[in-house]
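One chain of protein is taken out of this complex; the other chains stay put.
Right after this comes chain A.
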Amino acid sequence: MKKLINRQPGRVATWALGLLPFALLLVVYLLASDARLEANPNDKLLPAFSAMGDAIQRMAFEPSKRSGEYLLWADTLASLTRLAIGVGISALMGLVFGIVTGTLPYARAGLSPLITGLSLVPPMAILPILFILFGLGELAKVMLIIIGITPFLIRDLQQRAQEIPAEQVIKMQTLGANTWQIILRLVWPQIMPRLISAVRLSLGSAWLFLIAAEAIAATEGLGYRIFLVRRYLSMDVILPYVLWITLLAFAIDFLLARYSRWRYPWFHGSH
């Protein structure tokens, strides 16, 4: 008899075990939803799957009565645009400042304490100040994402840049490279895959800040819609929106991982 610790599930068993919790969750939801709907057919708390299907159909494939837009797509476009601008600018700043402070001791001495200090300020705590500085428009939403994740990216990339083996830097110098060439040919290529993995890790926070910003003041967006229909407990819209956000987040993460493997195979240890 093999010890439990040495027993491996087969391919089928792995899938089955992985799917089991989802199936259980689904069954539990169905039972609870049925029980509530039986007592009150208009219950809004745990809508039936058919009600959610209707809501998706309505939000995604029928133009809105008020504005004539297809709401789900308009919301998705608005949110993804904000997320892309926010995360894009943050990644760029993370890359530049990370490399500079990671490779140049003088820059590190001057900037690192400030960045560490800034990274400790919870962005949500200074929201009222952000409003007054950046207004309530698109700028404020993008800024919240930037302020939220940039310090983390800079600090992470600075450390990654510092971890580059000193031997490589010395080798390049013996070959006659100057600082600029070392940064461009040695540090930058090595930092790129690390930037991608840092961005993947910070995407969760980026979504959080995006949804928070859209809850505060907005005319469209995924977070906006959720906070709007919350006013009348429209769970048939909220639950599909949450699933959709999860799916989008998963897709972005997956694409970044794929891109990193394709572009920087050496980083992932494949040949």
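In this text, contacts are C-beta pairs under 8 Å (C-beta built on N, C-alpha and C of every residue); 3 or more make two chains touch, one makes a residue touch a chain; residues count from 1.
Everything that follows uses one rule, which is that contacts and distances are computed from a predicted model.
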Handout entry: Hidden subunit of the complex - UniProt protein name among "histidine kinase", "Cation/acetate symporter ActP", "ABC transporter periplasmic binding protein, urea carboxylase region" or "sulfate adenylyltransferase"
Key = "ABC transporter periplasmic binding protein, urea carboxylase region"
Practice task
Sort through A:A60, A:I89, A:L118 or A:A215 and give me the one touching the missing partner chain.
Solution key: A:A215
Fill in the blank from the handout: Sole touch to the unshown chain from A:V28, A:L114 or A:A251: residue A:V28
Completion exercise
The one of A:G135, A:P189 or A:P265 in touch with the missing chain is A:G135
Problem - Residues belonging to chain A that touch the chain removed from view - result: 24-25, 28-29, 31-33, 35-36, 39-46, 54-55, 58, 65-66, 127-128, 131-132, 135-137, 215-219, 224, 227-228, 230-234
